[in-house]
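The complex is shown incomplete by one protein chain, all other protein chains being positioned as in the whole.
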Amino acid sequence: MQTIDQLISQAPIFAGLAPAHIALIAGCARNEHVDAGTLLLREGDPAERFFLIRRGQVALELHAPQRGALVIETLHAGDVVGWSWLFAPYRWQLDGRATHTSELVSFDGSCLRGKCEADHELGYQLMRQFAARLVETLQATRLQLLDVYGHARVPE
Amino acid sequence: MTASRVIERRDFDLLFAALIRRGYTIVGPTIRDRAIVYDEVRCTDDLPAGWTDEQDGGHYRLKRRDDEALFGYAVGPHSWKRYQLPAHVTLWRARVDERGGLTEVSEPSAEQTSYAFLGARSCELHAMGILDRVLGETSTSAPAPFVIAVQCAQAGGTCFCVSMGTGPVADRGFDLALTEVLVDGKHHFLAEVGSERGAEVLADVPGRDATTADDDIAAGIHARTASQMGRELDTTDIKGLLYRNYEHPRWDEVAERCLTCGNCTMVCPTCFCTTVEDVTDLEGEHVERHQSWDSCFTVDYSHLHGGAVRGSTRSRYRQWMTHKLATWWDQFGTSGCVGCGRCITWCPVGIDLTEEAQAIRDSERVSRADD
Partner (left out) sequence: MPASRNDAVEQARMMPEPFELVSKRRDTSDTWTLELASHSGRPLHFSPGQFTMLSVAGCGEVPISISGDPDNPDRLVHTVRAAGLATQAICAAERGVTMGVRGPFGRAWPLEEAQGRDMVFAAGGIGLPPLRPAIVAALSRRERYRRLVLLYGGRTPEQLLYADELAAWSERGVEVMVTVDSAGPEWPGQVGVVTRLVPRAGLCAERTVAMCCGPEVMMRFTVVALREAGVCANRLFASVERNMQCGIARCGHCQLGPTLVCRDGPVYRWTDLERWLAIREL
């Protein structure tokens, strides 16, 4: 049975953080088990808790009129769900729904933000890790936008 | 090899006769549409006696000579590739059945004409060899043409065979090679024999054995031609030079001038690209696949579902020139260029690949000097 500290230190997004920082983060964290279909994030809501997926799958969705819920991306073991807790105005920009029964570690976003304000070294490390994840996601999203499997169009 | 002979101008028709008697269709230089082109010729009168060509970038004019030389010109817009790789070939014919299916596929009967090429220049012989290599020795079932080479007595305005190691003297690849001599009121031809059938044909033409004096005169002509080259191409590590410079700004510069008309590829004696088209009759009951010359300068050439890989002029000019001078080496073990200068002459805007290569080479020297 692994401790929260151990679970957190194994996640790619927290890789390389000092044990003291891991302990600080763990202080804002707890284990959660959710059933398939559970809505974890709702677009527009305050970004209070964010999640690390240990097992399972979470879909990021956007709801559009007449089209229903569109899945933007699915996240899997080792991925973090949600970063709007770190950036003003601290509101979710997408829906996040567990598509499968999932084991998660959930984090209190405002608690962790407070600790980052108090310890800028912790803040810098977290910013660095989340920024790297943002860059990866941005690049992957750009590829998705290109719609490379669709019919090619003549370049202008 | 049999010793050389000298045949007189007045006996030149007997050379024609000897070839015709043996069933050859003679193709040689003749004037048409104000240019010296290759077409069927039947006698000496068909040849461009007393004419020469004035060539430069984007410039070709026929001018009268002050003598009656039969071969006193360089090369025209035609090359012998039109016989090695005909511009239009029907690859196969078939019937289309009532369901739209392919049936009764047949090959058209092979070309059986025996050609004699009269007036092939050294650069052209090299070009024929290069094309043979590209197309494979089995490229055609037609009988091998009888080749009468002519050693150039003067270089053309855009020639650079010396740079390419392809001339001006032909030393192989011919059945007979003629050097035309007009001096002291004399007009005759030194004829070198290059094959048994060449010797056999020559034996039907009256003449005398060549002397050392004849050889010396010919050598003098050859040397003079070599010194007159209209262009030069520094081929030192040219493959490496172009492989290093795919993103050189010079390509943008030449792209501003190039019209992508494709003239260069049409007149080049080694450009070999072809395309195919399926053609049906109006009832849709018969189909033929036609192969014809293509040019890498067309947008369609590099078409790939929805667009062209080489959409810009820049990329297409770069493709042609780097293929000709660089990648040809990796593909076929030789340069693709024989220094005939046709691409320079027939480019409507006078783009000169020797100048383009030199510009890239010079810029490398400059940047190295800066280091």
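In this document, chain identifiers A and B correspond to the written order of the chains, with residue numbering beginning at 1 in each.
The rule is short, and it goes like this: contacts are C-beta pairs under 8 Å (C-beta built on N, C-alpha and C of every residue); 3 or more make two chains touch, one makes a residue touch a chain.
Given the structure is predicted, the values throughout are model-derived calculations rather than measurements.
Only one of the listed residues, B:114, B:302 or B:358, touches the absent chain: B:302. The omitted chain makes contact with chain B at the following residues, 91-92, 94, 96-97, 99-103, 105, 107, 134-136, 138-139, 141, 246-247, 272-280, 284, 287, 289, 291, 294, 296, 301-306, 309-312, 314-315, 319, 323, 326-327, 329-331. Seen across the whole complex, the unshown chain contacts chain A at 57, 59, 61, 68-74, 76-77, 97, 99-100, 139-140, 143-144, 146-152.
Keep in mind that, in the parts below, only the chains that are shown with their structure count from here on.
With centres set at the average Cα position, the gap from chain A to chain B is 67 Å.
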